[in-house]
Each structure stands twice: as C-alpha cells, then as structure tokens.
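First, the structure itself, so that you have it in front of you.
Heads up, one of the protein chains got dropped from this complex, but the rest are sitting where they should.
Lettered A, B and C in written order, each chain numbered from 1.
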Amino acid sequence: MSNWGRWGDDDEVGALNLVDPAAVLGGLALATEGRVLSLAQPIGPSAGVPPHRRAPQRFMDRDAGDYAAGARSPDGFCFAEDTVVFGTHSGTHLDALSHAWTGDELYNGHAATNTRSTRGAQRCGADKLVPVLTRGVLVDLVAARGGPLEPSTPVGADDLARAYADGGIEPRTGDAVLLRTGWWERHAGSPEYFDLEPGLDAGAADWLAERDVALVGADNYAVEVAPSAPGSTFPVHLTLMHRHGVPLLENLDLRALGEALTESGRTTFLLVVAPLPLAGSTGGPVNPVAVL
Amino acid sequence: MSNWGRWGDDDEVGALNLVDPAAVLGGLALATEGRVLSLAQPIGPSAGVPPHRRAPQRFMDRDAGDYAAGARSPDGFCFAEDTVVFGTHSGTHLDALSHAWTGDELYNGHAATNTRSTRGAQRCGADKLVPVLTRGVLVDLVAARGGPLEPSTPVGADDLARAYADGGIEPRTGDAVLLRTGWWERHAGSPEYFDLEPGLDAGAADWLAERDVALVGADNYAVEVAPSAPGSTFPVHLTLMHRHGVPLLENLDLRALGEALTESGRTTFLLVVAPLPLAGSTGGPVNPVAVL
Amino acid sequence: MSNWGRWGDDDEVGALNLVDPAAVLGGLALATEGRVLSLAQPIGPSAGVPPHRRAPQRFMDRDAGDYAAGARSPDGFCFAEDTVVFGTHSGTHLDALSHAWTGDELYNGHAATNTRSTRGAQRCGADKLVPVLTRGVLVDLVAARGGPLEPSTPVGADDLARAYADGGIEPRTGDAVLLRTGWWERHAGSPEYFDLEPGLDAGAADWLAERDVALVGADNYAVEVAPSAPGSTFPVHLTLMHRHGVPLLENLDLRALGEALTESGRTTFLLVVAPLPLAGSTGGPVNPVAVL
Partner (left out) sequence: MSNWGRWGDDDEVGALNLVDPAAVLGGLALATEGRVLSLAQPIGPSAGVPPHRRAPQRFMDRDAGDYAAGARSPDGFCFAEDTVVFGTHSGTHLDALSHAWTGDELYNGHAATNTRSTRGAQRCGADKLVPVLTRGVLVDLVAARGGPLEPSTPVGADDLARAYADGGIEPRTGDAVLLRTGWWERHAGSPEYFDLEPGLDAGAADWLAERDVALVGADNYAVEVAPSAPGSTFPVHLTLMHRHGVPLLENLDLRALGEALTESGRTTFLLVVAPLPLAGSTGGPVNPVAVL
C-alpha cells in the first residue's frame, strides 16, 4: 500500500493533498474560543541539537552598539539586523518529502539523485510543502499516563486506537495527528533529548497511513521511537514519508496545548502549519499554531 | 500619541496585543471557502537581496550523492539534510520590534542597548512576536489602478480611506492591513526591487495607527515609499513600529491573493502570521497564509 | 607520464614531495636582501568571486560597539572577535589534490568517492598539503610584453622556454613557478576577472610537469587560459594536479613581486607557501610570501 501515483506522477505534495477545502473548514470549525497557542520550540544558540548537527548561530549585522560607537543615524533613524545559520532539521520543522527514502527513489518515484550539493532538493524540497490548516488531533500520552513516557517507549497502533476511543474521535481524511510523549518537557535542550526517545513504532505508522492523515507530529526529534526495532532503521519515516507522502512535524512543544485541551475536555483543535518555502531545502522550519 | 505603556512597562508584544480572542474569531469567520493561499516570496540563493544584505545560502549536509558515492544506508534507510544561512530581513518576514528605533529606546522605552553582538536583541526580539490570526484587509492598488504602481509612488491616508470606502470596510481593532503595490510582481528578484519602491507615506502610517491595527504589510521590502520624504528617514517604521508597536510584514507576494479576492468580490480574509521564534533576532521569517 | 605511485600508493602529498631539504636550502639561498612581499589578494566582503561561488562574509561576534552599549569589561579589559564564511577557492589559495580529477580517481588513484558531504575530502584534503619553502621562478609576461595580457591569451611551452632562456634560468626539481599575466592588476575585484582569463595552455602544463616543478601559480583564478581549447575542459588542472600531483596556487597578486624583481634584475626568489590545514577542505587559503 502506498500513495505513489495517487495524485499524479508529478506530485510533490503528497498527503497534504488530502487537506481539501472541506478539511480546512472542518479544522476551522474547531476554533471556537479564539485561543492561539504556539507549538514551537525556541530556536537559537542555546537550543540543543543532536551530535551530528550544528547549533544554530545568529550574527548581528548591525546593532545598537554600532550607534553607541558612532554609526550615523540619518534623521535619527536607527535599525538592527542579523543573519542566522541553522540546520533545517534543527528546531521545530516539517520534514520535506525529500528528507528520507530507501532505494533510488523519493516519494512518488522521484529520482533521489535530484538532491545534490549545488542546487539542493530539486524535487520534494521544502518549497513544495504547502501551508496547511486542518483538524489537529492530540494523542496526549502525558495526560493519559500521568507523566512523560520513559525512554525508548514505543507507541503502537493499539495505543493510538485507545486514545481515539477514549477521546471519542473518529478519524477524518486530512487530519494532523500530534503525539505528546513528554520528551521535550522532560529533556528540553539537553543532550538526552536526542537519545532514546519514546515515539511511534512501525505498526502505529501503518495505522495512521490507513486513516489518510495529512501529517504526523510529535514533541521529540524524530516522531518515532529510538532506537528502531531490530532489523529496521527509521521505519516510521519510510512508511509515512516515503510510501505515503505524509510529512513529519518534529521538535514540537506540546505542553501548553496538552494542558489547555485537558482543561477544556477536548482532543481536537485547528492546526496551522505554514513552513518557510526554502528553495531546495529538505526541511521547512515552522512555528505551528493550534487554535482552540 | 503612542502605545508606550499601554500594555504595561514590560510589554514587548506591542500592537499584537490587540488581537484578542474576539479579533481571532472575527478573522476566522472570514474563512468561508476553505481556500488557502501562501503570501510568501521564495527564499533561496536566487532570491534577490538589497546591496547591503547577503544572498541566502543553502548547504547540503547530506544528499543523495553521498549514497551514490558509497555512504552506508543501514537497513536501506537514506536521508538528506541541509543548513541555511540568511538574513532575517531577507525574504518574507515580520519585523521584530527591536528592528527600528530613534533615540536611545525601542518601542515602549526598552533600552536600545539591549541589542548587542553576542546575545542579539534581548528585548523585543523575534522570539517575542506571537502568532497572529486576525482579519486581513487587502488594500489592492493594483486592482484599483489597473496595474503596478510606478516607482516611488507614495500611498497616503486618503488612498487608504478611499480603499476602505470603496470596499465597504469598517476598520476594526486588531486588523492586519496589507498593501498590494505590484512592486514584487513587477520586479521579483531583480535589483530594481530594492530601489524606488512605492509604498506608504507618513500620513498613511498615522491613519493606520489611529485605527489600532495589529500589523501592516506590503509586497515590497520596506512597506513604506522610498526614498523617504525630505527631512525624514523611514518615518513609517518609526510611527508604526517604534511609537505604536505595530510590526511590519515585508516582502509579501500578494498577487494570488489580490486576484482571488477580486474574483470573489471581497476585500477581507483570515490572515495567519506565525513567524519563527528566533531567539534574539530582529526579524521573524514567516510564510503568511490567507484563508478565504 | 604521471607521478602516480612515484611516492608510494598511499601518497597524498604529490609534487610537494619534490621539495626536499636541498630544495629548501636552495630556495633560502635566494633570500639575500631580507625583503618580504605578500602575494595575497585581499579577502573580504568586497573581494570578487565568480558567479557560482559566494562572496566572503565576516560577522562580528563582539566589537567596540558592544562596550559603548554597556558590555562589561572586567578590570577594563575589552576584546573584539569575529567569524568568517568563505569558499576555500575564493581568494588566494593552494588547491588541494582533491580539487580536480577525471574518471573515478583522484591523484595517485585515491577513490574520488572519498569526498562526500559530511566529512569532506578524506583523501588529498587541504590538511594533507605541507608547508613549502622553495625556489620561486617568476615568469613575468607583464614585464616582458609591456603590460597585462589580453583576455584569453594562451601562454604556451614556448613562452615558458623563452622566459627561462631570457632570465638565464635552469629548471630545478621542486621549483615553484609563478606566472604573472597582469589579469588581477587589470581586473581586481571586478566581474571581468572571472571571465576570459589569459593563462597556461595544455602544452605549458606538460612542459612544467616534465621539469618536476613542485607547484604552479598565477595571478588569475584558475592558472590556465579560459575558455579551455575546444574538446578539453581545464586540461592544465588535469595534467598538473591530477596526473602529476602538482597543486595550483591561484588568485595571486604578483604586481609588487614583478616590479621588485625587475628592479633588482632577478627572476628567482624564496617562496613560502603554508596553507591552512583545513580538515577535509579542497583548497588551502594562504598568504604566500616571496623573499628577495
């Protein structure tokens, strides 16, 4: 089973195609209180990164010190500006469909070799991710279990099914499903955050794909449990992203959302995800927003 | 007249405070068709930048070529990732309130000297910008005048008043007002884009501030007309951002939105702006979304 | 004819091996006046780069403005520091032997696929270039012809032979041969610099390789004439670097050296080239020094 060919041979949008106007309106209908929550982790020199990635940097191109030191301010006008350097898979981001694959082809059969040094991802880059407004479903395991999951705890299809049943949720085409494991709340910014994360297992990925979700996210750095089950490497990435074109939304901060939904006795909300359209990048940095 | 002190002496959020739950719900009510439009310009090595800024860069940290050249893919798993380098005032972004000031103080009296090399903007940085959903009002001068404005055309208070009247729009507290000049459509990516842009004049800024707008944006790189009127330098920045805490949304692409609204005979819509919370940065890159 | 295997199958040093202690002492013997000249072009935001490369950047991490704006200076101690971003083939540099190849192998049969995104050039990187002191020979065509060469002028074996004869120079194993074309003097920092450069042709490369030179440099950005002769692409790179392990020293400023040698009636001098040992890089930035 896969979504290859489902939206044409040229398609680079994948499961985000499932968010049609009806899904948008269905999501919007959940925003009844006008309460807006950011789901982003902070991005900056102090945010953690896994060992194989580099810490974000920010350089001031002009700052108040320059004026204090005598820079000219025509008619009294002063400004400050800066340059940032960061990996697109640092911080909160939506994986582009060029991020993970197996064999020689990306999602939908696009040749993987379209992703090279000079021009980046010519197919399925972050610039092909479309903004999404849809129904968000929070699977809040912190609330369900009374605290953050233990390291390397797998979350399976039955866990998802139970959460849906407990919350009275009927799956809908185009849903965005977010998993709160408590991993970020427990290890924000620490090296531990990048090791032994609890998360989805391969069966959970199948369960979600079968329900035609548009995107899947979590409050950890790879959505799926680490380490992967023996004999597999990042199987959730391959099932969701590669076979079904479902982008993953990583490094979320879901604490405030979880607490707000618990308070309101809700499990669904409007989710807005509009990643930066970085030409040729493999991930789209984003400040995802939940609206209740 | 100013908004200093209006939301307390410590406030760093400014006019975005005006977007209360009622304004959010008012905005959401305009999303009746479920049609989603991105207002972002592309970001990448080929996007133009003004001469004093640097072109965005993207470096591949891992790509398909590495596997073609023999990199190990455990269990067949392959991935690609990249690092980006860009000025936060390149591309589509929301100015943080630390971006522009006069005298020794930022908006609300925060000492400008909080913005220095090492730690960036400690006050009013991009990490203090909150996500916004509110009513968007498009002032579409391309539609009104049958084409893009000429270079350095000022847009004044009377132009705004006329657009509001023609569109039957009553100003509302917390509105986001976007100005379509046609400048990006005409000069996308070219050096000309950064010279002689048409845009708001000082009187227009007063007019907007008096109407308690939450943010103001345009399809040019500084919102306001360039060059500034003699004896003033970026007066719209100072009126809106510095005195009233109104952040500016720059480098929009408003063509698709303008055409869609014209087709539908509308002038208002739901606008979602959720900039990246870059710690200490002076601008928040964003993919703004209009929903009709 | 090639140098593959000449210094063992593992060799990554190439023709720099030719600079033995005798060659070093032979070079040192030419430094009779104690006069030191830098042959480097300036490196910085204003230095030109070819269109496919990026301009060098420099960001201040701390500067005097920070102190003017109130940064703490314990016991009155102040300091400034900065970060640079630049392509290793911008500015004056010695090409590492991983820079250019044909087929699947670098110089000496090292697999080209050792050069990948994550770890850079694992073989023949800039960190394998050794510091060189040797006899420098200036082939000064500006002096010989009364001015800079015209665009795309090829410099052939006969031109080199004539220059050696006129200067009374006997080739020596381990020589560093520098070619002054006048290209930098004529086009310093301009876009023209990267087009249509005069330089060595393929025959000249053979001539030099046969004479067992250690390195070859020029005051242009690729040492060899551009465009390459029909049916060939950068043949001088392939002959010298790939087949003979002779690194190329590019983007020199040879004006002062040329004038000093002319004044003194000399053509040889001590050359010192000690590139930065950048791990995995393909070029070693350097400030080459001539001593008369």
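As a convention for this text, a contact is a pair of C-beta atoms (placed from the backbone, for glycine too) under 8 Å apart; a residue touches a chain by one contact, two chains touch by 3 or more.
Everything numeric in this text was worked out from a predicted model, so none of it was measured.
When the missing chain is restored to the complex, the residue among C:Leu141, C:Leu178, C:Leu261 or C:Val289 that touches it is C:Val289. For subunit A, the residues touching the chain absent from view are 54-55, 57, 60-63, 65-66, 69-71, 85, 112-113, 115-118. By the touch rule set out above, subunit C reaches the unshown chain at residues 19-25, 28, 31-36, 38, 40, 42-47, 53-54, 58-61, 63-65, 67-68, 73-89, 91, 98-103, 112-117, 120-121, 127, 130-133, 228, 231-234, 237-238, 270, 272, 274-283, 285-289, 291. For subunit B, the list of residues touching the undisplayed chain reads 57, 59-61, 63-71, 83, 117-118.
Here is the rule we go by: only the chains that are shown with their structure count from here on.
In terms of inter-chain touching, the protein chains here all touch one another pairwise. Taking each chain's centre as the mean of its C-alpha atoms, subunit A lies 46 Å from subunit C. Here the CA centre of subunit A is 24 Å from the CA centre of subunit B. Each of residues 57, 60-61, 63, 65-66, 69-71, 117-118 in subunit C touches at least two other chains.
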